[in-house]
Structure formats: C-alpha cells, structure tokens
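A protein chain is absent from this complex, but the other protein chains hold their places.
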C-alpha cells in the first residue's frame, strides 16, 4: 500500500522534497527499515534521517524507529523542533 | 512649625482621621517621640502606630523611628503594604 | 531612573489592559520577548462586593520607580510598564498590569515575576475588601507573599535568583 512520507525542516532540503508517495517492499516494516530503503544510493539522506535528533511520526503519532509500520499511511521525519 | 501627619490603611480608622495638622512641642524630635505625643491619652493609637509592621515616612522618604524630625513638613504612618 | 525604559501609571479610573499592552508593544517592537501580568479583582463567587485601594501619592510612584530600577539593573530589559489602579473597584476589574520586554524570554518572565512580588509588599498601597454582606476588612500581605519575595534575595537558592543576567 502507498505511504506518504513527509520531510520537515532541513530534512526536506537534504531529501529534495517535502513529501513523497512511496510503495516500499515488504521488508520495510519499521521506520528504521524505511530509512535504509529511502537512503539506498544516497548516504547523505541516510545520515540525515538516521541522526538521533530526528523524531519519527507514524500516522501523526511520535514513535520509536523500531515500531511496526504495518498499515501506516503517513510517516514523517522531523528534525529538532524549534517553536515558540 | 506645623507638621502634616498622614494615617494610611487601617491606621486612619484607629486614629479617626486620614490626616492631622499638628504643632508638636520641641521634645518631639523623632517619629518615635511623635508617636508618644500623638498617643497621649489613647493607648490604642499608641499601640497601633508603634506596631513593628508600621513603616514611617518623613517628607516622602521611608525612615527609621529614631531618625531626626527637625524641619519635617509631612510624616506618614503606613501599615503593611498590600499592592498588586 | 531610566525614564525612557520605565513607564508608571496610577489610575483612579478603570484602565484597559489591552490598551496598555498595545501601547507597550509599540514602545518595544524590536524586543523578542514580552511578558505581562494582569491582576483582577476576585469576586470569590459573589462573596466580595468591592475592593478599595488607597495609595500615598508621590511616595507610591517613587517606590514603584525604585522597584522598576532594581529590575532594570538585574535583567537586560528593553522596557518596563506598570499600571496600578486605585479607588473603588468591582469584581473582575483590573487592579495591576505589569509588562517587561527583553531580547529573550527568561529575563522578561523573571522581571515580571519580581516586579509583582515587590509591588505586593514594597509599594505603598492598602486594600480594603467589602463583602457582599457589608463587612469590611483590610487585606495584609500573606506569608506566601514574603516567601515569594525572599526568592529574589542575593543568597536565595531559587533558580530565579541564581541566574546572573548580563546587560
């Protein structure tokens, strides 16, 4: 099933897009695996998305990188917040 | 010389006036002596003005009770402040 | 006193806190942070009919000025405003408005907090509350007010006092 992946803040500049519609293979079953798949062929993207300061949200809930991705419609990669 | 004496907050109710024009005798040379003189014949006024929580201002400057009163035009007796 | 930085207003008539805030903001459009405090008369669910505030004209303004000066010496503030109502007020009416502007938020917060603690106990105001039943009582500072003020003493161990702000 298609997943919408969102890249916020400086990550959208690294990735070159604010969002992507993707259809990853079955082995992409966690955010960590999704990072590996998205970063294939671009070490810079891999490094940026893997940074410990980057938070991941699945369907608008902040989760760990090893959480299940099954059924997810939207995954977001979020660099450190700077509101206020 | 005449001195204007001001009684603020609950003190004006104890004294029965918000202000008094007085001409005290020469021995009234400090706020403490002024209290003795004002309280003559009314122990309640003496006790109210002598309370440690009461602050004294001479010519709009907060002073100790044993400060000189020479030349003062205005003396104020102020119970605990409650602003804000 | 730094007259350009500090504005002090004692008002016998109701003041509009948002008008005060708007005026203050125009004075410090370049500040990154503005903290404010507004005190309103508490009706205590109908138990309070009115609040009368008296002050000592002249000395009150001078003492508030000294308090504001202390705040300006302690934190890197761009501006400070204090508006204080006197006279008879109904529940819900504004009593005091304090605003502080700084480049960053912590000095602005701490200055407003400090100013309120000092206005409570170091500025010559006296409050008398009249109950719905007609009874009247003079309000004196609570033990809490002294504790709050003690946080700002040079040797206090509170976070507010520990931080050293440089101009």
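Labels for the chains are A, B and C, by order of writing; each one numbers its residues from 1.
We take it that a residue touches a chain if its C-beta (ideal position, glycine included) is under 8 Å from a C-beta of that chain, and two chains touch if they have at least 3 such contacts.
This structure is a prediction, so every number in the text was calculated from the model and none was measured.
Shown chains touched by the missing chain in the whole complex: A, C. Of the listed positions C:10, C:34 or C:53, the one in contact with the omitted chain in the full complex is C:34. Seen across the whole complex, the unshown chain contacts chain C at 17-19, 21-22, 25, 29-43, 91-92, 103, 105-106, 108-109, 112-113, 116, 148, 151, 158-160.
Touching the omitted chain from chain A are residues 6, 8-10, 57, 60, 62, 76, 78-84.
Going forward, only the chains that are shown with their structure count from here on.
With each centre defined as the average position of its C-alpha atoms, the distance from chain B to chain C rounds to 27 Å.
Between chain A and chain B the centroid-to-centroid distance comes to 75 Å (mean Cα coordinates, whole Å). Centroids built from CA atoms put chain C at 49 Å from chain A.
Among all residues of chain A, none touch two or more other chains.
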